[in-house]
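To start, the structure itself, in structure tokens.
Note that one protein chain is taken out, while the other chains of the complex remain in position.
Right after this comes subunit A.
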């Protein structure tokens, strides 16, 4: 059972994630958008959206540190267990609260503002359920592990997670983890599988190129866009 849940399911979900994105990018670039509803309603969005998104960016940063950086590394640079735990809970908690508050505002808005609700697809609703579940389970884990006894996920979940990418996953590490962590991981992987088929794809179009590109974009035929037909007779290109 553990092998299935914590070995097969993650790989399946990641495969769907990768192939799904490839498929979506190839066949549905037009559908690749944030599908903003700001035009319909701005007052709630003005607060909810930045809270949620910036909070989530913090949360993702925290996960990168917690999951990807091995415990030995932070200890090597002199961050003790106590300091690490304090930082994780305080900063993580702050980002988490911002995310949850943002999420609540956004979900409330989605449900109560008529036009926004009308523009919500079935896929959106499904995605919201999983997204909310992941976030709430994550919050619960943070709270629970500091209130009722401490589980060091950096020696369990994190090692397992890194194992997935080095192809040496150890499902046993997960079966020892508290139920909250198990569920959080499973729902997260389910969300990864849903990802390419929802509006979440907009995460991958974070427009970082904007910082460096020239302001005005010119486009024209250049050599490799010149078309597949040979040029017709009668017109010579001016040489430079």
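By our rule, contacts are C-beta pairs under 8 Å (C-beta built on N, C-alpha and C of every residue); 3 or more make two chains touch, one makes a residue touch a chain; residues count from 1.
Just so it is clear, contacts and distances are computed from a predicted model.
Choosing from "Respiratory nitrate reductase beta subunit", "Sarcosine oxidase, gamma subunit family", "Branched-chain amino acid transport system permease protein" or "ABC transporter ATP-binding protein", the protein name stored in UniProt for the chain missing from the display reads "Respiratory nitrate reductase beta subunit". Considering A:1, A:118 or A:147, the position touching the chain not shown turns out to be A:118 (whole complex).
Note that of A:37, A:74, A:158 or A:182, the residue touching the chain absent from this view is A:37.
The hidden chain makes contact, of the residues A:46, A:111, A:150 or A:168, with A:46.
Taking the complete complex into account, residues 28-42, 45-46, 49-50, 52-54, 114-115, 118-119, 121-124, 197-199, 202, 205, 207, 209-211, 213, 215-221, 225-229, 231-232, 234-235, 237-238, 240 of subunit A touch the chain not shown.
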